[in-house]
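Every protein chain except one is present and positioned as in the full complex.
In order of appearance the chains are A and B, and numbering begins at 1 in each one.
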Amino acid sequence: MFKAKIRSEVLKEVIDVIATQVDEVKFTITTSGINAKAVDPAHVAMVDITLDKGAFEEFKAKDTEMGINIEKLREVVKLTKSGETIAMELDEDHNRLVLSLGNITRNMSLVDTAGMSDPKIPGLNLAAKVTLELDELRKGLRAAEPVADHIALIADENNFELRADGDTDFSSLTLVKDQLVELSCKEKQRSLFSLDYFLNMIKAVSSAQNITLEFGNDFPVSMDFTFADSKGKVSFLLAPRIEND
Amino acid sequence: MFKAKIRSEVLKEVIDVIATQVDEVKFTITTSGINAKAVDPAHVAMVDITLDKGAFEEFKAKDTEMGINIEKLREVVKLTKSGETIAMELDEDHNRLVLSLGNITRNMSLVDTAGMSDPKIPGLNLAAKVTLELDELRKGLRAAEPVADHIALIADENNFELRADGDTDFSSLTLVKDQLVELSCKEKQRSLFSLDYFLNMIKAVSSAQNITLEFGNDFPVSMDFTFADSKGKVSFLLAPRIEND
Partner (left out) sequence: MFKAKIRSEVLKEVIDVIATQVDEVKFTITTSGINAKAVDPAHVAMVDITLDKGAFEEFKAKDTEMGINIEKLREVVKLTKSGETIAMELDEDHNRLVLSLGNITRNMSLVDTAGMSDPKIPGLNLAAKVTLELDELRKGLRAAEPVADHIALIADENNFELRADGDTDFSSLTLVKDQLVELSCKEKQRSLFSLDYFLNMIKAVSSAQNITLEFGNDFPVSMDFTFADSKGKVSFLLAPRIEND
């Protein structure tokens, strides 16, 4: 059983985040909220998104799951404006989700979840933790874009740097401890990532003000942020690009 | 003889409406205003548009006609802003229309109307009449778009429904009598239409708040609305799509 109402802009952010990885996703529904985990086809990135029941305007559920075509759901959300409410009800007998918005009813057949994997989120112990303003990160990535197709994240006790080295040019976003919301790093850490993947994920973040990056020498980076008044929680994970000698 | 001034946004709506059907059109001009009728190349839809002389800022005319290339006229309107005035004068000696906007003069050769048909608007007796807000209709059509390539209009004594049935999904806009501006229908009526054609016509409507649909079982639908403070009147007609068994 799943019956809920959600604000359009919250559902939109859920869709944007999941769409960075997959077209179809399995939502795991419990009495306390919903969760989805998804791995991109190349197995380079993954996302873990949780929405507490408090993020919904109304929420009634028993343990269940539903397979959703993300683009179909996006089409429905596009019919609404920010602030409008979308009602959802799982019709398990007919294997479909019934969406209501204003005077419109939209019946959406569910996707079979039998073939969907259950990605395991690896437990990583990452030595550098940096919280910064999303706008700064975004600017640093945009500055890197014309220069190279990969970026390095570098941290030490006092500094964080996002750096792109091209053949002739480089771009660097450098923030000292005072310019960061949080910096926790005992020894220098450095890891290289695909700029495309990084940008793709960051573009899906709309309402968060800060974002927390955790990384370590040649380890994956995790990017965590909250939305919907902290009732929604996203963790992206991106594998490192190993540097050639 | 035809000499007139018209506000840019009124002429724009005339152009948008006619462009749903044809590239070239014959305007029939009388002392009381102008009229154009046009059928789309596939003979599935037609439009009948009338602009009373009261819709013009100035209007002097004797009975005549002029053939206009709609895209050329659109280019001229694009040079103006809403609220600006365009002056038009038919130069019958040189077979051209002279348009003036601000300090710009644009001479446009007329299109030969000899080969243009005079579409006859069929007199239909349609059993269902529904007037609703244009925004509701638009939303219902947009919701239908990802689901199917045709829509059903359904009415009975108390309800109006715009419904799209796809292979697995459906979308429905359902309005009860109280949610409609007008509903007049004694027995249940249902007819199927091409969504593309329907959307194409509705996209051309810019200023109307309400629109009146008349339809009957497997009959065409007429879509009527006014613009330019009710001095302009449009009637679209769309043939039904006959359902296969």
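Everything below uses one rule, namely that a residue touches a chain if its C-beta (ideal position, glycine included) is under 8 Å from a C-beta of that chain, and two chains touch if they have at least 3 such contacts.
Note that the structure is a prediction, hence the values are computed from the model and not measured.
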Only one of B:M1, B:I104, B:I121 or B:V176 touches the unshown chain, namely B:I104
Considering the complete complex, identify which of A:H94, A:K139 or A:K186 is in touch with the unshown chain. A:K139
Write the list of chain B residues that the hidden chain touches. 72, 75-76, 78-79, 96, 102-109
Listed in rising order, the chain A residues that touch the chain left out are 136, 139-140, 142-143, 145-147, 168-175, 179
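The rule we apply is simple: only the chains that are shown with their structure count from here on.
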Averaged-CA centre spacing for the pair chain B and chain A, given as whole angstrom: 45
